[in-house]
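Excluded from the complex is one protein chain; the other protein chains are retained at their positions.
Labels A and B are assigned to the chains in the order they are written; within every chain, residues are numbered from 1.
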Amino acid sequence: MGTETREVIELFIDERSVRVAPGASVAAAVMNAGKACRASVTGERRAALCGMGVCFECRVEIDGVLHERSCMIEVSEGMRVRTVDAG
Amino acid sequence: MSTKHDAIVIGLGIVGCACAWALSRRGLRVLAVGDAPIGGGATAAGMGHVAIMDDSEAQFRLTARSSELWMALRDELPSEAAVDYCGTLWVAADEEELNAAKGKHAFYQKRGVRTEVLDETSIAEAEPNLRSGLAGGLRIIDDSIVYPPVVCEWMLAEVVRRGGAVRFAHVTGATRTRVQLDGGDVIDAGVVVLAGGDVSARLCAWLPVRPRKGHLVITDRYPGFCRHELVELGYLKNAHSHAAESVAFNLQPRPTGQMLLGSSRQYGVEHEEVEARMVAWVIERAKLYMPRIGSLRVVRAWTGFRAATPDSLPIIGGRDGVDEPVIATGHEGLGLTTSLGTAELIAAILTGAPTPLDAAAYSASRDFGGHDGH
Partner (left out) sequence: MRAERARVAVVGAGPAGIAAAVAARSCGARVVLLDDNPDMGGQIWRRVQDGPAGEWRERVKQSGAEIRGGVTVFDAEKVGGRVRLRCDGAAGASVIDAERVVLATGARELFLPFPGWTLPGVFGVGGLQALVKNGLDVRGKRIVVGGTGPLLLAVAAYLSDRGARIELIAEQADKSRMLGFAGAMIRQPGKLLQGAKLRASIIDVEYRFGAWIAEARGDDRVRQVVMSDGGVIEVDAVACGYGLVGNTQLAQVVGVGIGHQASAIGERQEGTRHLALGTGEEQTQEGIGHQASGIWGRQEGTGHLARGTREDGRKSKETRSADPKAGAWRGRVVVDDVMRTSVEGVLCAGEPLGIGGVETSLVEGTMAGYTAAGREELARGLIPRRRRERAFAAAMERTFALREEVLRLARPETIVCRCEDVTMARIAACDHWRGAKLLTRCGMGPCQGRVCGAAVEAMMGWRVRDARPPIYPVSMNALAATGGAMEDA
């Protein structure tokens, strides 16, 4: 389920092009790019904790949709991701 | 146990807490008693709005006085009480409702309440996520929202600080001067006040108070999605109707950026489970006004029971010659708003302290006949 035929997926994290292997989660792509995911309600930078959709720490904005759990979503071509580290 | 309490207040919701707090401020030693946790019933379940309402003159006076009292208290409350003067925006879908809004505006203006009529353009500017083509609305500028459980906790802490006490216990019986607890304990006091919300009739069987179930849902954080507490003017028809079930669009922006959506009203449902069809109905109603709300993510849904009376006014005060507690219940959806006015009135009745409110309108001895709701 969900496997792509491409060898590399290009997506945009905070407007920067990132290339990752197909099947990777958005959380992995974000963290491989050296970024954290979200700002906590008191402004702390947070990144994935549980890796399995439970903790909601890895929330990012994906293609304009807020609060997506990046560990539960696979990267796709042209996807635009916005993290706490966006400029 | 000897009479060491000047007053016992039964019920740890916002009305009970406010009564205990107001009495202790006037020098009484108060025991607040009820089921734990503090503010855990309708108080926690409600939306927490302080709204000046105009359904009747009596309702207006109580809500307007209460609003003044909330305004006076705002700087004393802890920051976690999350007071926010976002204002209420009554939304008029069509010309008929806009005319109703204008009528309300005149009513409020005459009584010194700051309001503003919005036309089609200005309501779209005020709330960009409302659908286009709405006729307008009415803004009640000084309406606010509060996080009630924190206020309850703060009030009871004040009670304790002034020599009073709080006791978590299930009350099984009460007279004008005595309370009986589950387990057999009996406590005497100068006077007993019953503020048990929708379950008050358990201790005072004649009370014409019925539970009216409501559903609410709250979203993740979407700061700015709406700015005022939004209420459809059709709400009035629903709130006043004694139909078994109704919903109305009511959206509130919490200071956290979360959107709190209501509201439903149901009679005759005793269980507190979240009903999927009621939630769906509330959301469908909201989408008629805010189509984009459908994509917002709900993080929780819950229910609560309002204490509804046949004439939609609370019952405040004691009946002469009857050995039962002084009553403070029946606030339906306005318990948070009217808790302070109610407490002031209870204090006036019991201590002779001044109040601009006229007790007769909310009297326990008033005629409820012929309004049993069905």
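Following the convention adopted for this analysis, a contact is a pair of C-beta atoms (placed from the backbone, for glycine too) under 8 Å apart; a residue touches a chain by one contact, two chains touch by 3 or more.
Computed from a prediction, not measured in an experiment: that's the story for all the values here.
Enquirer: From the list B:Ala44, B:Leu89 or B:Cys226, pick the residue that touches the absent chain.
Expert: Checking the options B:Ala44, B:Leu89 or B:Cys226, the one contacting the hidden chain is B:Ala44.
Enquirer: Touching the absent chain: which residues on chain A qualify?
Expert: Against the missing chain, chain A presents residues 1-2, 20-21, 23-25, 27-29, 31-32, 36-37, 40-42, 44-57, 59, 67, 71-72, 74.
Enquirer: Of the residues in chain B, which ones touch the absent chain?
Expert: Per the touch rule, chain B residues meeting the hidden chain are 4, 31, 35-40, 44, 80, 149-150, 153, 156-157, 160-161, 163, 165-170, 217, 219-220, 261, 274, 276-281, 283-284, 286-287, 293-302.
Convention: only the chains that are shown with their structure count from here on.
Enquirer: Where on chain B does chain A make contact in their complex?
Expert: 220-222, 256, 295, 297
Enquirer: Quick one: in the complex, what on chain A touches chain B?
Expert: Counting only chain A, the residues touching chain B are 41, 65-67.
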